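The complex is shown incomplete by one protein chain, all other protein chains being positioned as in the whole.
Chain lettering (A, B and C) follows the sequence in which the chains are written, and residue indices restart at 1 in each chain.
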Amino acid sequence: MAKIIAGLGTSHIPLLGHIIDKGESSAEKWAPIFDGFQFTKRWIKEQKPDVVILVYNDHATAFDMKIIPTFAIGCGEEYRPADEGYGARPVPIVKGAPKLAWHITESLIKQGFDMTIVNEMDVDHGLTVPLSMVFGEVEEWPCQVIPLAVNTVVYPAPTGERCLALGKAIRAAVEQFPEDLNVQVWGTGGMSHQLLGERAGLINREWDLAFMDDLQSHYEALAKISQVEYIRESGTEGSEMVMWLIMRGALNHDVREIHRHYHVPVSNTALGHLIYENVNEKGE
Amino acid sequence: MAKIIAGLGTSHIPLLGHIIDKGESSAEKWAPIFDGFQFTKRWIKEQKPDVVILVYNDHATAFDMKIIPTFAIGCGEEYRPADEGYGARPVPIVKGAPKLAWHITESLIKQGFDMTIVNEMDVDHGLTVPLSMVFGEVEEWPCQVIPLAVNTVVYPAPTGERCLALGKAIRAAVEQFPEDLNVQVWGTGGMSHQLLGERAGLINREWDLAFMDDLQSHYEALAKISQVEYIRESGTEGSEMVMWLIMRGALNHDVREIHRHYHVPVSNTALGHLIYENVNEKGE
Amino acid sequence: MNNNNKPYSNIPGTTVFDGDMARVGFHLNQFCMSLMQASNRDAFKQNERAYLDQWPMTQAQKNAVLARDFTQLIALGGNIYYLVKLSSSDGLSVAAAVSTMTDLSPEDYMEMMRNGGRSPEGNRFTHNKEFDEKESDKKSSKE
Partner (left out) sequence: MNNNNKPYSNIPGTTVFDGDMARVGFHLNQFCMSLMQASNRDAFKQNERAYLDQWPMTQAQKNAVLARDFTQLIALGGNIYYLVKLSSSDGLSVAAAVSTMTDLSPEDYMEMMRNGGRSPEGNRFTHNKEFDEKESDKKSSKE
């Protein structure tokens, strides 16, 4: 049976993609950013996930103002890195996991989630930057990916409670899939940042660190935070953090935080990253 | 405050649009079909709804295989009748109700429905045929319309229980809208039909009539019917009937059936139509 | 033509357009969708084979399109709402296209419809295992 063993949360800041693509990710000036992913790169080589369900938001790339899905799940065979206005990132094509994706989609719809099914789309930095940060520069991504795009661009985003519930439903769906697959769920976006207005540049380190603290065991309380509170406390784009709750919901109640990284600033943004492994999975 | 006063269910068979558009809707051979809408045409002139929330499914017109929303709500200013391959129907542009539609959308997402927001799309026979059958041939549609497109093309459609719950959530949202508006909800699609395979032409009159009977008071039981059972009993496309449950959920528990019409066949399909008025709304 | 190992695989003469079929039929259906545009319809009619060759469809799918073999097109992942764009571009009514999948002529099909349509009796389950399967159906509907 398929099984979710671990999950991670990470910001998906476009500048990180630029740095990598220019071949400058080992430059000393960026070390405070990239060093925090050295552990992750070793860890993922041991974990060898077959499939990553990658939760992110599309930034007006695949979807424009004509159509804005709250939850869009990719059931396609593959996804091209998008041209976001300065050429597509020179990273591998993202291979989908259509069989598992359709299985999850069918299960989610029957569980009462109103998924939008996507069979063809390009994926932007929200999806490809986390892949680069975790897997590094590779000829091929070493796993299949199921993109799960969440609307955080147009107000309102789905509530924290809805995101947490979606994560739990994804876990139930994955566990019913008959093939032996090692599946991870990644929640991306955040941490605090605001890209508009006089208040642009807002960073709330205290909020970000508390969010990462509470996510391990007090995620039900985090799920009650309204989007207005996210915006007020962590900036308009800080509300992307709600996507980490989907990852959290997909894991066991008991998880072990095996890695954490926090850095300010990357461009306009605070960078956050952590890794959870399920407890009670390996006989502990 | 805005208020839902009444709702109706009706098939949305493309042939009916062709007959109307050729000016043949008063031909004697079609009387058994169109006579059943005479009452409706008089009734709607008394009701004068300001807005109709029109639940239908897109038939591979606005959405193709690239993107398939489970629930798509139209928040746009207007919608053009679609060219479905033989030119657009010569009917008026459909005027949206964007302010109310955005209000409902925001409320639904906060209530935990994962709506896909649509600001621009063409609308096919699923939406325009019911308008023609109810309002007749007019220079302008006499009300605004909020299209609510439900996926019934790709398996699985949303469950009956989910559709019923969506209807109830729509009612709650409408009742919180501060403007005085007379709102109706229409459920369209069905009744029994199957458009493919050796079993094409299936009509289950008994099932259809029982569905219309039970919809008034036993709708909670109808909501438990699985899509597989709809398909088995009423044909692959009979499962469109699930959309009538959204209309039903948007009305009070107590409704009065003030009109019913059932006819077989129209093209490949059984035609069903009924009208409900809320009880306990006018001091009854 | 049925879907295998699904709760609907025992419905006679019926293919449910699920994820498996959608994957197989993706390009076939997108080809059909392209016929919504008059310029594409013209290009298709000019040279059907050349137009089809622009799409990453299987040979079997292309041949079934050329033959207007709707039974085969359904089996190869076509969805009826997409396929009617093909039959409409031929000037065929939906009923006429649909009837070709049955064992009836278009005239007999329409006569059957005028007489109330095809009865569900005997058409609910393959092998007439109505009673047994009805029970398992109820279970699956509560999933």
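The rule is short, and it goes like this: a contact is a pair of C-beta atoms (placed from the backbone, for glycine too) under 8 Å apart; a residue touches a chain by one contact, two chains touch by 3 or more.
None of these values were measured; they are calculated from a predicted model.
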Chains on display which the left-out chain touches in the complete complex: A, B
Sole contact to the chain not displayed, among B:70, B:105 or B:236: B:105
Sole residue of B:75, B:108, B:131 or B:241 that reaches the chain not shown, by the stated touch rule: B:75
Per the touch definition above, residue among A:154, A:174 or A:247 touching the missing chain: A:154
Omitted-chain contact residue, chosen from A:70, A:194 or A:278: A:194
Sites on chain B contacted by the missing partner chain, in the whole complex: 75, 77, 98, 102-103, 105-106, 110, 119
Contacts of chain A with the absent chain, listed as residue ranges: 14, 59-61, 64-66, 83-86, 153-156, 192, 194-205, 207, 224-226, 228-229, 231-234, 236-237, 264-265, 267-268, 270
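As a working rule, only the chains that are shown with their structure count from here on.
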Result of counting contacting C-beta pairs for B-C and A-C, higher pair: B-C
Central chain (distance from its CA mean to the mean of all protein CA atoms): B
Chain centre separation in whole Å, for chain B relative to chain A (CA means): 37
Distance from the mean Cα position of chain C to that of chain B, given in whole angstrom: 24
Junction residues of chain A, two or more chains touched: 106, 110, 119
Shared interface positions of chain C, touching two or more other chains: 18-19, 22, 26, 143
